[in-house]
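Now for chain A:
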Amino acid sequence: MTLARNFPFFSILVCLVGSVVTSVLKPRAAKALTIIIAGVVLVLSAFTLRYALALESAEPFMMGHFPAPWGNELRIGRLEALMATGISAVLFITLLAGFYHMPAFVSEKKLGLYCIMVDLAMCAILVMLYTNDLFTAYVFIEIMTIASCALVIVRQNGHTLVAATRYMIMNLLASGLVLLGISMLYGITGHLLMEPLGRSVRHIVETGQYMEPLTVVIALITAGLAIKSAMFPFHAWAPDTYAFAPPMSSAILSGLIGKAYIFLLIKFFYRVIGLDVIVGTNVDSVLFVCGVSGMLMGSVLAISQRDIRRMVAYSSVSQIGYIYMGLGMGTEAGVAAALFQMLAHAAAKSLLFLSTNELVSVSGDRKRFHYLHGAGYRNPVAGVVFTVGAMSLVGIPFTGGFIAKLNLATAGMPMGGWMRALVLIALAISTLLNAVYYLHTVVSLYRRAPAEIDYPPSHRVPRHAAAALVISMLLTVYLGLGSGPIMRVIEAGLKMFA
Partner candidate 1 sequence: MWQALYDNLEQTVAVILFGIGFTILLLQRNLIRKIIGLNIMSTATYLFLASMGYIQGRKAPIVTDGVTDLAAYINPIPAGLVLTGIVVSVSFTGIMLALTVRLYRRYRTLDIDQIALLAKGEDMA
Partner candidate 2 sequence: MSFVKIALLGMLIVCALGVSFTRNLLTSLIVYMAYSLMMAVIWMLLESPDLAITEAAVGAGITSVLFFVTLKKIHAIKGDKDHEQAQK
């Protein structure tokens, strides 16, 4: 009976109570409190990870006095703890590096409300990672949706309002599908917690009764979560949202919140339905095809952008495509590769959004590429950080992205004929396309600045923000160099998962 097993619950509670306390604080104090909370969550998650590494099998954590089929539950396993640690580390760095330029986007009076949103988004992400209950997951999906909408609209101009409206409409549609799926699943199994659900689903598969509703349930929930995580054909809302929101919000939205939905989907596949059933219904092939087309189309669309933030936003679509491709392979190796890609992308993407903002702001808030010429000299830290992030997304060795692509390719090798060919070809083409636009951007960052444009006097980046950017760069490099232990944790975690 150690204290460490309470840490997931404590980290959720800290966010929740912290957000309520934030509501009565002054903006400055609220900001400080939010950063402290993120730090505390990071420490708690790291301890949870240490605790989970020593566990033989995953451990349920009762929320209340009632065990599994009756009360709510959390579940502590290696994978959950690893993801929580990774995500909270990225969030902490994002907050450190991003908060200082928030006043440019948010009025002073509303900064406190913004902090509430960040806290609750973090809380919802943690719940999605740890929860063992489908309906709890639904409730916190809704919290996450509202929080992310609010993260966008704090910057109040026409674009963000339109983007947020689109975002809400698509996400509410998806929520409706998810809720319908959950209620159908409840109707045919009579459970809401994942372990008893898994047992009932296995029973259904064996007897064959209610098999038709089960297929529809899988389709509904997968479609809902895919829309929410901006999978390729449903990504229409994403680029605008990411491009117009304040950069810190974009980093949180694209880097972290999208990942939580995908993690929930993996949980649903593994723990509720069972990967073999998913493969039997061919949902995985659909995801595979969508993932591959997302990888290619996202890159093509990113090339055609002339605004750097929209380019980064479209590259998210392509990176999400990688994750869905791994997921769609329907094998353990594929899912493990997808999970690693999630970590690598979370680290690299938040870094890209933040450093992009630095580069744009030293270029007079103009986002076109030719204004960015020489931005790498005007703000050296941001230039280097952007370069490393871009390298990671392109997949250059010694970065997280390279290992992720390597893993995906390795996972694709044992697949049957056309799928293996498709994986390899798609990876090759997509890497090439990524290289086209990212390297083009990096090159233009280090070009000589045109004489006819007068740039604003360069402002000093606060030390802590620069340090945070550098740390996040190191994190990306670490994911590339020290990927062995992480992959082992992921693989062992997946075994514990089912």
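With respect to how the candidates were assembled, all candidates are chains of the complex that A comes from, given by their letters.
Heads up, the rule we're going with is that a residue touches a chain if its C-beta (ideal position, glycine included) is under 8 Å from a C-beta of that chain, and two chains touch if they have at least 3 such contacts; residues count from 1.
Treat the numbers as computed from the prediction; the structure is a model and nothing was measured.
Chain A in this complex: which of 1 or 2 touches it?
1
Where on chain A is candidate 1 touching in the complex?
Touch residues, chain A against candidate 1: 135, 139, 142, 146, 149, 153, 156, 158-159, 161-162, 164-166, 168-169, 172-173, 176, 179-180, 183-184, 186-187, 192.
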